[in-house]
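All protein chains but one are shown in place.
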Amino acid sequence: MSPALVVFLVIGTIAVASSILVVAMRNPVHSALFLLLTFLCVAILFVMKGAEFVGAVQVLVYAGGIMVLFLFVVMLINVRHLPDERVLSNFWKGGLLVGLAVFLLFFTMVRPGVFHDPVASDQALRTTYTYRHRKVHQPDGTVVRKLIRRGKVVGNSEAVGMALYTDYLVPFEVASLFLLVAMIGAIVIGKRELSAIEEENIPAYMLERSETEHEVKEAMSA
Amino acid sequence: MNWNDMIYILPEVILTIGASAMLLVPVTGGRGAKLSAKWMMIILLAITAGALIYCSHAVENIDQSRQLQAMFALDGFSIFFKLLFIGAIAMLVMLSEDFLAEGKYSPWEYYSLLGFALCGMMFMASGVHLITIYIGLELLSLSSYILAGFYKSELKSTEAAMKYFILGAVSSAILLYGISLIYGVCGSLNLLDIAAAMSTIVTNDALMFGIMLLGAGLCFKIAAVPFHVWTPDVYEGAPTPIAAFLSTGSKAAAFAIFARIFYTGLHDFHLEWNYVLATISALSMIIGNLAAITQDNVKRMLGYSSIAHAGYVLLGVISLNALGLRGILMYSVVYVFANLGIWATVLMLRRHQYAGERVDDFEGLSRRSPLWAFAMVIFLLSLGGIPPTAGFIGKYFLFAAAVQAGFGWLAVIAVLMSAVSMFYYLRLVVAMYLREGVEAEFAITTPLRIVAGICLVVTLALGIVPSSLIDQAVLSSSHVAAHAALTPHAGR
Partner (left out) sequence: MHGIDWVDVGLSVLKIAIVLGAMLNVTPIMVWVERRGSALIQDRPGPNRVGPFGLFQSFADAFKFILKEDMLPAKANKILYTIAPMFGLIPALTTIAVVPWGRPFTLPGGRLFEPIIANVNIGILLIFALASMGVYGIVMAGWASANKYSLFGGIRASAQMISYELSLTLAAVSVLLAAGSLSLTDVVWRQTGSFVLFNVIKLPAWNIFSPAMWMAFIVFFVSGFAETNRMPFDFAEADAELVAGYHTEYSSMKFALFFMSEYMAMATMSALVTTLFLGGWDIPWYTEPATWVGFALSVLSFVTKVSIILFIFVWVRWTIPRLKYDLLMKLGWKVFLPMAVVNIVIVALFIARGWL
């Protein structure tokens, strides 16, 4: 066994085990921390496959940003008394069956040789192309402009950047629109209704204070 | 990418800027906030439509073969659907006015969310790359989730938004799984590249699995049968204008990507998927129509009927011939207009000052407003596919395509189920004409009248003089036809 395989097996096992624990844990804080562990392991797997940019972004965005917000919310709710419900719902047998079926499908179908493989060569992942027109003399004497493509091997992050801002520019920008809509949605759902504010007719600073007091009380009593 | 390429996405850019600007108007306070959000939105839509038409001519002049980095195509097919979407959204803006006034909701956010949803739909219609299609779909879905939960104080609306969101997120994940497997096998996500790669592949389990997952995700979006359970609940709980949006514009966009993906990308493997889709289509028609019979709530009934209509449109995908593609284009138009008319009527219903949504609430409409009742009959006949309405033309093309492709049995089921559907559509007619309304009250307002009028004219005109629509559909589908081999049973 090569060292890389050993590392993969260890990290992969931890990733799978901790992702199972995410759903198995009763305490949401523990679940969130195991999710963090899963993210970190996945980041290591990315780095092992030569995608260090994706690995770093995985840690930066998921582990460092999103998970902190999760923890923030979970801690604000501050679940101290845990519900006495069973961990498993009534549908666990069906769920297990479906999960196993999907796993088997993947296991039997996704095997070496099935995939068309541009990714296999590390080179392809790290190559960016520049396009340039060049005059070419034809055998019959005419001169035509021809598109020349030149590949250059660069760093991983540079290759990702080039791909995002050239070939995938349109979807990339639409994705930013998507995030904007998500933000609008959070504000629309979170903010008080116009009518409610008008009716109460309380000065804004009073509203703020009563809100924070309420929150503090809740956090204390929990 | 350079500035010349911007012409391809100019309408979307204008729409995005406009929708973002609408968010900022109330913040400026004072004079800006007094502007009418509705008219600003209508003007924005008009500018977008104008830009779209201008761009389509400009693009033909530039170079038709060049598409924006193989991501985005401005072809006849997409222009046809985009114009349909813009029209549908414009009518939804008219429908939404009363709803917003009643709840004292801020119209600016509502309309700008509608604008972003429209933007997502336009990207879906133009996407020739699975990433573009997926991102557009997500933009549309996210806006729809928010809009479905816009009734914040109403528990049902929140529940509908939650259900829609969770199921939608799961189906998006399934769709992505499918896309990633297809990428793994074909090495590209451009639909033409996928088609080229597939023509060299004999058989491949992972590819089959990918197509299956992709199909499952798409079937959720059009609410075809095994993935339909969310539809009646969401339609019932969501604010009525949004339910109208989900069942018309949003659904037509899903039809568009369904047609694009299967006609351009996956046609080489049709022997593998067409029987699966045929089963789904048959189930959708049967279950959708039978379940609709038992419903007393009109919104739920329309939900089930939209499931059945998804089944009809699937006929066009399964048949995979020129007739089928034209059928999809035409049926989308027909379905959108007839359905919008019915939703306008539902919006008008009142019971004890509250919005009515039961079949009984239609009682006495023929006495209160004979013209409106007549329009309603026309819409219902159009959905049922009875001549001389537009629905007949749409169904005729779809059924003929199925027969031509050798799916005669499916066409028979479709005809039978159309007959069944007339049963519950006629229940509404009976309520309108034959029952006495005890305390019939209808809130007939000018915007609703305008929408119903437009829908009536379109439905009747396309039914009596269908040639213009047929010509347009032939023209629009020919561009997609240039992409894919459209001969029946294009062999490997």
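Note that the chains are named A and B in the order they appear, and that numbering of residues resets to 1 at the start of each chain.
We adopt the following convention: a contact is a pair of C-beta atoms (placed from the backbone, for glycine too) under 8 Å apart; a residue touches a chain by one contact, two chains touch by 3 or more.
In this text, all values refer to a predicted model and were calculated from it rather than measured experimentally.
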From the touch rule at the top of the page, work out which displayed chains the omitted chain touches. A
Option from A:L71, A:L105, A:A163 or A:I189 whose C-beta touches the chain left out: A:L71
Counting contacts across the full complex, list the positions on chain A that touch the omitted chain. 29, 33, 36, 43, 52-53, 56-57, 59-60, 63-65, 68-69, 71-72, 75-76, 78, 155-157, 219-220
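Note that in this section only the chains that are shown with their structure count from here on.
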CA centre of chain A versus CA centre of chain B: separation in Å? 30
Residues of chain B touching chain A in the complex: 1, 9, 16, 20, 23, 68-72, 103-106, 109, 112-113, 116, 119-120, 123, 129, 131-132, 134-136, 138-139, 142-143, 145-146, 149-150, 152-153, 181, 184-187, 197, 204-206, 208-209
Chain A - residues contacting chain B, complex: 105-106, 108-110, 114-118, 166-171, 174-175, 177-178, 180-182, 184-185, 187-189, 193-195, 198
